[in-house]
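Input: a single structure, listed below in structure tokens.
All protein chains but one are shown at their positions in the complex.
By letter and in written order, the chains are A and B; residue numbering begins at 1 in each of them.
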Amino acid sequence: MTSRSGLSRRTVVSTLGLGSFAASSLLPTAPAQAKDTTVGFIYVGPKDDYGYNQAHAEAAAVLKKMPGVKIVEEEKVPETDDVSKTMESMIKLDGASLLFPTSFGYFDPYMLKMAAKYKDVQFRHCGGLWTKDKHPMNTGSYFGYIGMGQYLNGIAAAYATKTKKIGFIAAKPIPQVLINVNSFALGAKSVDPSITTTVIFTGEWSMPVKEAEASNSLADQGIDVITCHVDGPKVIMETAERRGIFACGYHADQHKLAPKGYLTGAEWNWITVYKQFIADAQAGKAPGNFVRGGLAEGFVKMSAYGPGLSAAGRKNVDAVKAEIMKGGFSVFKGPLKDNKGNMVVPAGKALPETAVELESLSYLVEGVKGSTS
Amino acid sequence: MSDATYPARRTLEALLAPLLALMAASALFSVFLLVQGQSPLDFLDLTWRGAFGSWFSWQNTLQRAAPLLLTALCVALPGQLGLVVIGGEAAVVLGGLAATVVALPFVQMGPVIVLPVMALAGMAMGGLWIGLTGYLRARLGVNETIASLVLAYIGLAIFNHLVEGVFRDPASLNKPSTYGIGDDNMLGSIPFLEVHPGIPVGIAACILCWVLIYRTSLGFAGRVAGGNTKAAQLQGLPVARLAVGACVLGGACAGLAGGIEVAAEYGRANASLAAGYGYTGILIAFLARFNPLAIVPMAVLLGGLGAAGGLLQRRMGLPDATVQVLQGMILVAILASETFYGRVRWFQPRGAA
Partner (left out) sequence: MPALDSIATIAVAMLAGSLRVSTPFLFVSLGECLTEKSGRINLGNEGVLVLGAMVAYAVSFETGNPWVGVLAAAFAGMLLGGLHGVMCSLARVNDVAMGIAIMLAGTGIAFYFGKPYVQPSAPLLPGIPFGFWLESDRFRNALLVSPLFLLGVAAAFGLHWFLRTTRAGLRIRIVGDSQDAALALGLPIDRTRLLATACGSALAGIGGAFLSLCYPGSWNEGLSSGQGLMAVALVVFARWNPINCVYASLLFGAAGALGPSLQTVGFTWGYYLFYAAPYAVTLIVLIATSHGGRSLRGMPGQLSIGR
């Protein structure tokens, strides 16, 4: 990602190898009158999960206060044809002209099907799957590079751990999750290479009892800092606090749940993206089709530091964050081995957060205990 | 013939009792809404618009009803024999998985081959899974309700393990899925009407099952066994085989539902299959009193409630659980209405006076 200062539309709309594509995507489709734009948000889980869905819903709540915007929301919509019907219902019955189906599994086939049927409605999907020439122009995707946030979490964890063992509770071994696990482990190893990261897969995006059980299992192993990638991290943060160990947040700000042990956290900052999309729609332009950004672009932010993080730790996290904000930072740098001893990134090669290789990542790096199958 | 109108009166009784129950549930739910400061009239209006008010709403309703017709049969068929099988969910997901995986070697041969293969594989898998419950019940005396429930959890675990393991298409990065059957092999929606193809299949299955239960000697034997096991055994009816057979047939319906969902919606098997169709099917079967023909309107009713749920969330700000509260009230009321059968003299057979 080429990073420039400020948050102009051009920096926000990064196009991966299609540098000047953003401009050509400004097809005038929406009516130019300044009447209310109806925007539909669809969530896969409850809006108040302290996690993935809440991060989107919080942004939607801010948008509600903007003039000329009407927000309609529906929560707990499964990744089945139900979501097509929800989209269609928002279009037909609510008059929505811009839709944000926020769950990964909504894209193919449901959103694509609806986009083909309703060509003058704009669909933007959270998950970053849109490819030019393959997918219709009234669709698009946006996503944030939150792995950097987990890298910073890892640095913070390294300063807090006494046992040199940290843990990660993950839903499923898919690339988006594995990037976070590896980033967390690499962040910690950048401070102290002897730190190991134990990963537990729960198999489900939301399963509180299993998540609590996993947190306790990790704590029993002497692991004293944990983070996670599940839809609602509430139970994990609370369990960590009760066990007297440290925790790094994910998705949203969870410091209230672990006032003593919360170090920092990687949060989404979707409002940046949504405001831009809606401004485009209101100006009669089509919103960007391929929108991505990380910490530097304001798509992702870090929680305020908790009391468990030492001054030295804060200083290091701040320094690396400043480095990341400059752009071009790579978490995955060669020589890098996976935890089975294979070289996954050769010496001299660095994968920035925009690298295509990362999108099909399937390994756990050296120092992570666990396997992906 | 002393009582020519009795069959008509019996049908009327069977229609009136659930209708009254439905009205009672609506009244109770209205009170529930009024206490919350919400208007029952708005609720009714939105439910109507969301479920049946336009052709789009009908499509939405029928879409949701389609898999439920078949999963309700998975409960109703064993139900006719007095068995309460509640594990249809696993038959749906495993049926969908089997349909996809078995069809994969044939994808080059076009839909004429692929679709029947999928249907057969889905039915075989579903039949096997629920049949196992029937076998445990008939041969070992393991309670079928509990066995089917436990097997549902185990089946889902096996499904997830396989989809995210050996059968996974490595290209399905962030949503683990099997390989696809290809767009050319998929089952399109019905031309012009744009209705889910599961609807005609489901309705046909309901009619066939009704004929089987009420118009064949096999069905009669099953109903006798369901009514009184001891009497059936004394008559020399193969009670155990009938029980296993009903479970296999019911499971085949649920497995077919999974296969159709793959063929019509996803094109591949993944976690989207586990959308709770099997569990909603239980409600419908009970609402229909295990009568396959009554399953059709009940599936449409619950499909409609599901279709309206989104509109209720968006317009009235009601939580998504509202529909669940209403479903619960309807089910309690309809089950309680069982007690009215046989209470009113007028509906009863009249002897030659």
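Things worth noting here:
Definition applied: a contact is a pair of C-beta atoms (placed from the backbone, for glycine too) under 8 Å apart; a residue touches a chain by one contact, two chains touch by 3 or more.
Here the structure is a predicted model, which means the values were calculated and not measured.
Only one residue from A:Thr131, A:Ser194, A:Gln221 or A:Ser360 touches the chain missing from this view: A:Gln221.
Note that of A:Thr239, A:Asn289, A:Ser303 or A:Asn316, the residue touching the chain absent from this view is A:Thr239.
Considering the full assembly, B:Leu149 is the residue among B:Ala98, B:Leu149 or B:Ala269 that touches the omitted chain. Interface with the hidden chain, as seen from chain A, comprises residues 46, 48-50, 198-203, 206-214, 216-223, 232, 234-235, 238-239, 242-244, 256-257, 369-373. Residues 82, 84, 86, 136, 138-143, 145-147, 149-151, 153-154, 156-158, 160-161, 164-165, 229, 282-283, 286, 319-329, 331-332, 335-336, 338-339, 341-342 of chain B touch the missing chain (whole complex, contact as defined above).
In this text, only the chains that are shown with their structure count from here on.
Against chain B, the residues of chain A that register as touching in their complex are 72-82, 85-86, 88-90, 92-94, 104-105, 109, 127, 172-176, 203, 359-360, 362, 373.
By the touch criterion stated above, chain B contacts chain A in their complex at residues 49-50, 54, 56, 59-60, 63-64, 160, 164-165, 170, 173-176, 196, 265-267, 270-272, 275-276, 306-307, 310-311, 313-314, 320.
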